[in-house]
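Provided herewith is a single structure, encoded as structure tokens, for subsequent inquiry.
Only one protein chain is missing from this complex, and each of the others stays in its spot.
On to chain A.
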Amino acid sequence: MAEHFPQPVQQQLYSLNLGPQHPSTHGVLRVLLTLDGEYILKADPIIGYGHRGHEKMGENRTYLQFMPNSSRMDYLSGLLYNHGFCLAVEKLAGIDPPERAKYIRVICAELNRISSHLLWFGTFLMDLGAFTPFLYCFDDRENILDILDRVSGSRLTYSYCRFGGVARDVDEVFIDQTRAFIKRLRSRWPDYHNLVTKNIIFIHRVRDVGIIDKDLARRFGVTGPNLRAAGVPFDMRKVEPYEVYDRFDFEIPTGTKGDALDRYRVRLEEMEQSCRIIEQALDQLPGGAYRQERVRLKLTPPRGDVYFAFESARGQTAYYLVSDGSPYPYRVHVRVPSFGNLHCLTEVLRETLVADTIAILGSIDIVVPEIDR
């Protein structure tokens, strides 16, 4: 892109700090840009402003006590993290939750994934200067929050899964509400497409911008929708199905080029696939217990370690737990997807314009507190 513009006669480089606390950096991220006029010659993402020490906290509380922390690591998809942590501990301790619990968890997790993607959709477009879609998304997202609020009692930090089940059972109202929501979301797609996907300004701002191709993605460990936009159909739900994901029929949407427009398309399509999963899960929802009773408060898993990877809204997330046989984990480590996704920025931002930085950063969908966990 740089050759389209006349090169300056005399190179005058200067540095610009984008963030921390810039509304479009979605948290406390600072990107140190070295600029030549409007071009970026070098971009260094600098993180660590919001370090909260969740992994260290895991070492001095029991497995159950760490549960609320897990949904605070990523505040947009708290339930998915919660779910993943539960599965990791269950794998470590050899607990098998009842069928109904598995289905409830999958439904709630997918609802949470949609809500996370909807929030991304809104904020991404707001970064690009469109305010209306943001309000529409929040209207839709509100429905999901209401549904999850009804079952889990909280709107953001769900802390809903428990070892061997979930905290509360779902009822008919939940099922009706969820079905109604899916119907409503489907009726909104034409609006979104007319408003955004076909919008000429939007297309011109995101097409061929910020290309993350397969090679780059592999080098930086990019996962999730960003990787799938590059054309790699890699999704933990398909490659290593956990819970009951192998019983559902859904597709992995992929892009071709890996530019911001592809990432946008992949996420929209993914919401639709999540809707399909929820529908099938609701149809198959078995009766019975929603929680295994015999799980002790102070769970003592046998000695050993476990690495459990799952698909959060932003990509492959994993918990690595080491147990020494006591009620407290010896080590807790979390692999967060945003870290890899963010760090390819150094490559992607080279020779682009400052305005594109915002578009690229928004399309990557990072949550900085998740990196600074």
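As a convention for this text, contacts are C-beta pairs under 8 Å (C-beta built on N, C-alpha and C of every residue); 3 or more make two chains touch, one makes a residue touch a chain; residues count from 1.
As a working rule, contacts and distances are computed from a predicted model.
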item	value
Protein name as given in UniProt for the chain not displayed, "Nickel-dependent hydrogenase large subunit", "STAS domain-containing protein", "NADH-quinone oxidoreductase subunit I" or "Pyruvate dehydrogenase subunit beta"	"NADH-quinone oxidoreductase subunit I"
Selected from A:L18, A:M73, A:L128 or A:V151 as touching the chain missing from the view	A:V151
Which residue of A:S77, A:N112, A:S159 or A:S274 touches the chain not shown here	A:S159
Given A:R168, A:K238 or A:K257, the one touching the chain that is not displayed	A:R168
Residue, one of A:D191, A:D215, A:D246 or A:E351, that touches the chain absent here	A:D191
Positions on chain A where the hidden chain makes contact	61, 64-69, 72, 132, 136, 139, 142, 146, 149-154, 157, 159, 162, 167-168, 191, 194-196, 198-201, 297
